[in-house]
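Of the protein chains in this complex, one is absent; all others appear in place.
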């Protein structure tokens, strides 16, 4: 029982990551119909926004400490962050500690810019081109973005911890009368879950309660006719792209404390996010979110020792297996709309 | 439009003409195929102009060029609507400037209901007929307002396409084969509507294969053949001119 | 090119070595460090720089005049940490550039694949970072040599230290990367810890492509285990360790003991990726820059002077492998692979950082001291993340070539190729 | 007993009764027209005949065999060909290739793995397709991409494709909509000629009364999903209800 509850919790949180990534992708892929292989790269850039912010916060001057020696036996150079100089050691440390949450404010404008530039400069010319061309150009872009990050930040993962207030975990089990330590849950993951819920809600509200969503859907189905009705669809597509990039970026920022970011993290998530979007059904936002959570939870169950013992290797394939079953039983995924990318 | 620069800047015959909509020496291409081969004509405020010709004559291409749809690409020429230079505009700007086109294959937007299709037309200003008024004119649409637009019958779709154009406050209405697929009674109905909106001062260009009906409705007619104008005059003239009818319209 | 009895016999006054390292993919930084070491080794062989370990190496055959008087040149390639790509790259070095020796790599999959290729082609393979037992176990090849230690040795070296630190009554939970290296490492650590009385509660395999290990970590406490062994390497290890710390495992008490985490194979770059999470965690390593023997000091000095930071253990291995190869050629007086194999088989040496070392003839595995490491509590710099807690003497990690953990396979005979 | 026998067919879309108890009997070798207001269910009825829709209840027999439950390609292989209301052609292929495909289907059946011989070497097919294009007056366009055809031409091509299959029952959904008068007349002649030369049955939906009255031997009037009357053209023309509900004053 508690084992199952635990995996549901784990699944929810894995699911919120999947859902958040898929949400950004489905805005571009499910709604605008652009096969965006660079989406993972956007997620990765978001994560590196957090890295960059913590680097900026720890920009330091160097002092020589004669009492200590470095590996070559020379006096040790010690780095003192400027924030220490400006705000004092204690406040400075708190600011550095809160780098990840602070990066949200940095990431939003950056990601919107990245999205807008990407759309205006590149994707714009590909709406009416075959999907094959979109794949090639966005894949190329993804590689380029990835390599740029690799060039500046290296290939090694870069630890980007959560504020110390959020380290450690929370004993759920004890709260609900289970044995202590049976159901523990890290604080940061709770934060991530809540954050995902807020973002998902906000995006829904934006697309549901404004005519924006309808216009964009219409524009994707038939740009020409929408133009005939006096609507500047290009502008809205651009906004949509900026929004999607921001969502992807924020997902990345908040993910950094969970897993140290590295330059290929986007590629690692790419295939999975496509699977989530398609299983959710093309063109459906709720579908993508639902599929994210569903796959997250099922993946968690499949990784239970008791399950692996019965079906060895199930944890390796569960996501794909479920995807196949869903796509075979429901022709357009969980909640897909007819006619979107069916040919 | 990369062709913009090629529009002649100085002496433009069109701009001085009293016409409401005027097309002057327009050339358009689909890729490399040269389709609209330098046509000029004027439409005066409040009149109905019938644009006729055989299949493949270039009628649709002409309307699409005027509506600035990008394909075919206009490489040379001027288009003026009520003193506004359409040839410098994109299609959405042309629409805001007052141009309304009912495209030939109706172009109902998949995924949207009937009502959403209409509402879409009322997002950008200027807004024309209200939904109620449109449903009054086409009760079938009112009954089906929540049905997905593309599941309508062919004729119903045609009604929706016309209604959608009227939902915007337009200065000129371009109709590409509006009677196609409509039952004779409905054709009568639409004809009446066109007359009504003409009385209200609407300027209309109608492309129609049912030439007789179009000519009976129209004040003037332009006949196209392989991308060029072969006749420009009063509609009644065409009806009377056996030779012309036989040669270009087979009626 | 040419037919002098063996593949790619050097013709002019130069000899070409092939350095095949991951330049793209997750291990690119490790690869870059390996490449630095290779470049340094070539510099030293050609008489440049301060000579590095050439001065401390017990064999004095090398003179800084290249190898057998031929200037050393090298080509580089990208393994992408994929066996196919690694073989393609190695093949191009052999077929196009005329390399007589291939070295490098940072995974066992690649090492085994390239080693087999070199055996077929008739060139020498000096393995880079590869830790699986298989490389010199069931997949051993006569033309291949490994300086790096292996899973068995990790287990053997760790056990006594763990016993001292955590006692003989522990319940362990293994998370194991679901592929060959993971299997051999789990087996090694399990058998050595079980031998000292620890109980293995569970062992769960995790997919290679897994990035978030939460669903594997969370049930650990429920199982009643008080020790978690992460048989993970690279990105897997960074993530699983980060996740484990996130779940607060290290703050917990189980069975009345502090919960502990163990990482059998450590590397400095991984420790860097995991950041503060490594503090106080035990693991093993092949070599570390803080060793104070003469060889290590010399190497760290020349590497650090040239590049500004201390070398990683991967860099050390690659440097040493290049030196050992060059030395063997000198001693054999020939570049012919079979001559080199003969010179290296059973070769004993010292001064390369891990004390007296033997290249065993039976399986071409190196036997030397193994380090047991611990994440440092108060690092002074970004390189100073691990500290040596124990140098386990070679004798303690030496095993019989027919030991069940490494049994199988056939070394075959050396191949000179064309 | 007719070649096509539709009994008590019902089809609902949600709350809408698109077809209600439709009975229709088409005699062999006749031309049977189905007319009716827009949205009457004419296309829906055809959809039920070719397997695009499955009726909720009722039976559809073709030549003594039930059509229901068969896949579209099986139904076509039984001898029913259909022209759609909006042209369905192979836009990416040339006009000639468009025409060859139905010829292959006719000769080789639903599937034939002929991956080695070249299309050009199938002289019978090529000749047949060329001949069909001649008949449809489209030979000069044989190398064009079908997507680049004008709308009227697309429709002609589609009719030609269906005819080339020499079906026993040809279903035409507004075949001449948007077609120039001259071509409409050609099409009427062609259909007449084909009907005379071969034993073919034609069911046609049309809003163009000129076409209907020059071809049809019997006419069924459909309104709101149910047959209103079935009679000869002469009687239909004079039928007051039909005049009111459908034909309007222009008939």
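Note that the chains are named A, B, C and D in the order they appear, and that numbering of residues resets to 1 at the start of each chain.
We adopt the following convention: a contact is a pair of C-beta atoms (placed from the backbone, for glycine too) under 8 Å apart; a residue touches a chain by one contact, two chains touch by 3 or more.
One rule holds in what follows: contacts and distances are computed from a predicted model.
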- Message: Tell me the UniProt protein name of the chain this structure doesn't show, selecting from "phosphoenolpyruvate--glycerone phosphotransferase", "Phosphoribosylformylglycinamidine synthase subunit PurS", "Leucine/isoleucine/valine transporter permease subunit" or "Sugar phosphate isomerase/epimerase".
- Response: "Leucine/isoleucine/valine transporter permease subunit"
- Item | Chains in view touching the one left out | A, C, D
- Selected residue (touches chain absent from view) among A:45, A:279, A:297 or A:335: A:279
- Sole touch to the unshown chain from C:68, C:88, C:196 or C:389: residue C:88
- Message: Which candidate, D:43, D:76 or D:220, sits in contact with the chain we can't see?
- Response: D:76
- Item | Full-complex contact with the absent chain, from A:61, A:77 or A:129 | A:129
- chain C, residues in touch with the chain not shown (by the definition above): 1, 23-24, 28, 31-32, 35, 74-78, 82-85, 87-89, 91-92, 95-96, 107-109, 112-113, 116-117, 119-121, 132, 134, 139, 142, 178-181, 183, 205, 207-209, 409-413, 415
- Message: Just checking the interface: what residues of chain D touch the absent partner chain?
- Response: 50, 52, 71-73, 76-77, 81-82, 84, 88-94, 96-97, 100-102, 104-106, 108-122, 125, 143-145, 161, 165
- Residues of chain A (touch criterion as defined above) contacting the omitted chain: 35, 122, 125-126, 129-133, 135-137, 139-144, 146-148, 151, 267, 271, 274-275, 278-279, 282, 312-313, 316-317, 320-321, 323-324, 327-328, 331-333, 341-343
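The criterion applied here is as follows: only the chains that are shown with their structure count from here on.
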- Message: Just to be sure I understand the contacts, which chains border both chain C and chain B?
- Response: A
- Task: Find the two chains joined by the most C-beta pairs in contact, please.
- Result: A-C
- Query: So, what's the distance in Å between the C-alpha centres of chain B and chain A?
  - Reply: 47
- Using mean C-alpha positions as chain centres, tell me how far chain C is from chain D in Å, no decimals. 75
- Message: Just the number, please: Cα centre separation of chain B and chain D in whole Å.
- Response: 30
- Task: Let me know each pair of chains that touch one another.
- Result: A-B, A-C, B-D
- Message: For the complex, give me every residue of chain A touching chain C.
- Response: 2-3, 6-7, 9-11, 13-14, 17, 68, 70-72, 76, 150, 154-159, 161, 167-169, 181-182, 184-186, 188-189, 257-260, 262, 264-265, 268-269, 299-300, 303-305, 308, 313, 315-316
- Query: Within the complex, which stretch of chain B touches chain D?
  - Reply: 30, 33, 53-57, 60, 104-105, 140, 147, 151-156, 158-159, 177, 180-188, 209-211, 213, 249-251
- Which of the residues in chain A come into contact with chain B in the complex? 211, 214-215, 217-218, 221-222, 224-233, 283, 337-340
